[in-house]
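Only a single protein chain was left out; the remaining protein chains are all shown in position.
Each chain gets a letter, A and B, in the order it is written, and its residues are counted from 1.
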Amino acid sequence: MSEAVLAMVGVQAGYGGGLVLQGLDLQIDKGTVTCIVGPNGAGKSTVFRVISGLIKPKSGTVTFLGKDITGQSPSAVLRAGVAQVPQNRALFPEMTVHENVLLGGYAIRRDRALLKQRMAMVEEMVPLVRERAKEHAGNLSGGQRRMVEIGRALMLNPSLVLMDEPSLGLDPKSVAKVALLIREMAASGRTVLMIEQNVRLGMNLATHGVVMEQGQVRLTGDADGIADNPEVATMYLGKARED
Amino acid sequence: MGGVYALLSSGVTLIFGVLDVVNVAQGSFLVFSALLTWQIWDLTGIEPLLLIPVMGALMAFFGWIIYRGLVKRVVPQGPGMTVLLMFGVAIAMEGILNIAFGNKFKSVTPPYFTQSLQIGELVLPYPQLISGIMAVVVLVALYFYLKLSWAGRALRASAQNKDGAALVGISSIKASSLAFAIGAMTAGVGGVLLIIMYPIYPATQYDWIAKLLGIIVLGGMGSIPGAVIASMILGISEAFAQAYIPQWSAAIFFGVILVVLLFRPEGLLGEKTREDVTT
Partner (left out) sequence: MSALKKPANIVGTVLILLLFLYPLVGSETRYFESVLIVCMLYAIMASGWNIISGLAGYVSLGHSVYLYIGMYTGAILGKMWGVPPMYLMVLGGVVAAAIAVVVGFITLRTRSHSFVIITIAVLLLFMTIAQNWKSLTGGTDGFIVKQPEWNKDSPTTPYYYIFLGLMVLTVALVAFIMRSRLGAGLVAIRNDEGKAASIGINTTLYKVTAYALSAVPFGFAGAVYAQYLGFVTPTTALAILMSVFLVLAALVGGRGTLWGPVIGGFLVWGANEASTVLAGEFSARLLIMGVILILTVMFMPAGLLPTISRFVHRRKSQGSAVAFIDQATIAQTRDVAIDSIVARTGQSTDPVVPALEVKGIVKRFGGVTAVDGVSMTVERGSITGLIGPNGSGKTTLFNCMTGTFQPDEGAVFLNGEDITRQKVWTRAHEGLGRTFQITRLFKSMTVLDNLVAPLEKTSVRELVAGRYSGEDVERAREVLDFMGLAQFEGQEAAALSFGQQKLVELAQVLMLRPSIILLDEPASGINPTLIEKLASVIRRLNDAGTTVLIVEHNIPLVLSLCDRVHVLAEGQVLISGTPDEIRNDPQVIEAYLGPDHMLEVNDV
């Protein structure tokens, strides 16, 4: 239990009248890369929204590093150490790469020394940030943008990184680079929780898998186990291809 | 005059950039500030230029209240609705100003009102000269504030990508309040500068709405440099028209806008990149 970074217990949440999450239990351990899979509408993105504080759950608790963060504001959750890399573009296109990453440290803007130190750390992990520092973010390719987004999320030195479809719209080469970075993050002790429609890629990358259906967790386990589960294979992986 | 236009339209375009709200009440903010300046000057005889910081702060506070009280609630209804809301504010303010100040021209006449600076052939009336310089000073200060401060960065971030801004912990409500406050502040400063140049009465706001909106469309919605350039075009075309065909000056400006839009629907400096279409 002590190694749990995030624990969600009996979470019910939704928009307007309906409940999307219907009593969700989920535990994420430190240093793991967990991939959530499930059909569209199963509530995967809603899980992210609840964790990051964008919607308040109707019942249930969310515990992060032993602290109850249920219903806290997005910026409080962010400061607590949960960063998010969304699926659609999130950069400021008319600012330079450097400025973009710098704004990732908005929450620690008063501490100049710390900002400087974090910037150096990010530049080391994501060399692109230094190489293209002066370029406008809008001129980067899709893969480069995703790298800068990750770099920006790292400015607050988060313990947990939420990634929504990190491979979406990226070419294979960029996907490989992003995948490498995700593994590096995990190696440096961060925990990664991601949603991925590309289930094969997700399971290759992840150490753990979570299958969601209709607002609940159907199945959890290590990634290989999930991928080998016959039901999962037919539902989400499609029947085996010849090539 | 171009300088004052630039200052005021920057305020409008800043609000638009951050909030997607077209502040058609900027003209009434401006008239409000101008008439209040007149009132204070009339009562105390104070040098009106000293009132610039006071009116700037006062209007910033006023803009902040308007945003928190009204605009914030209507933003989710979409841009069309916020325009109408601001129109409501403009009309209601005109009503109040009419009642409070009367539907008459008011004018502030400090001692230098009728004097001018003569450089060779060129005659520059002092009020125009001072207003122009002050407007440029405030505009430059605003520019550096936006460029270099964290608050300015946060504002630009919200303007460029709201979701992205929320992601790094910039509260969109705070950024929007600030944008509205700055936008209204430009009207506060502009009001003081205006009333030492021209007589004002409440319904003047319509001329201002039309000109300011024309400027930001011409410059490209949300682009401050565009607004500045368009202001210069307006200022010059007005001065030109004033000299030769005075009564047609407004028509010429609107004509210019229509012609420009025929060829560049996105305005002079409006963005049209590959990004726009692929989203």
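We adopt the following convention: a contact is a pair of C-beta atoms (placed from the backbone, for glycine too) under 8 Å apart; a residue touches a chain by one contact, two chains touch by 3 or more.
Just so it is clear, the model here is predicted, and its values are computed rather than measured.
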Item to check | Residue among A:Gln12, A:Ser75, A:Gln197 or A:Gln216 that touches the chain left out of view | outcome: A:Gln197
Next on the checklist: In the whole complex, not just what's shown, which of A:Gly31, A:Gly169 or A:Gly221 touches the removed chain?
Outcome noted: A:Gly169
Checklist entry - In the complete assembly, which of B:Leu142, B:Leu178 or B:Met221 touches the absent chain? => result B:Met221
Item to check | Residues in chain A touching the chain absent from view | outcome: 17-18, 39-41, 139-143, 165, 168-177, 179, 197-201, 204, 214, 234-239, 241, 243
Item to check | Touch residues of chain B, complete complex, unshown partner | outcome: 16, 20, 22, 70, 73-74, 77, 79-85, 87-96, 98-99, 103, 203, 206, 209-210, 213-214, 216-217, 221, 247-248, 250-251, 254-255, 257-258, 261-262, 265, 267, 273-274, 277-279
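The rule we apply is simple: only the chains that are shown with their structure count from here on.
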Checklist entry - Rounded to the nearest whole Å, what is the centre-to-centre distance of chain A and chain B, using the mean of the C-alpha atoms as each centre? => result 42
Checklist entry - Which chain A residues qualify as touching chain B in the complex? => result 74-75, 78-79, 84, 86, 88-95, 99, 102-107, 109, 138, 152-153, 155
Checklist entry - Touching chain A in the complex: which residues of chain B? => result 150, 153-154, 156-157, 160-161, 163-171, 273, 275
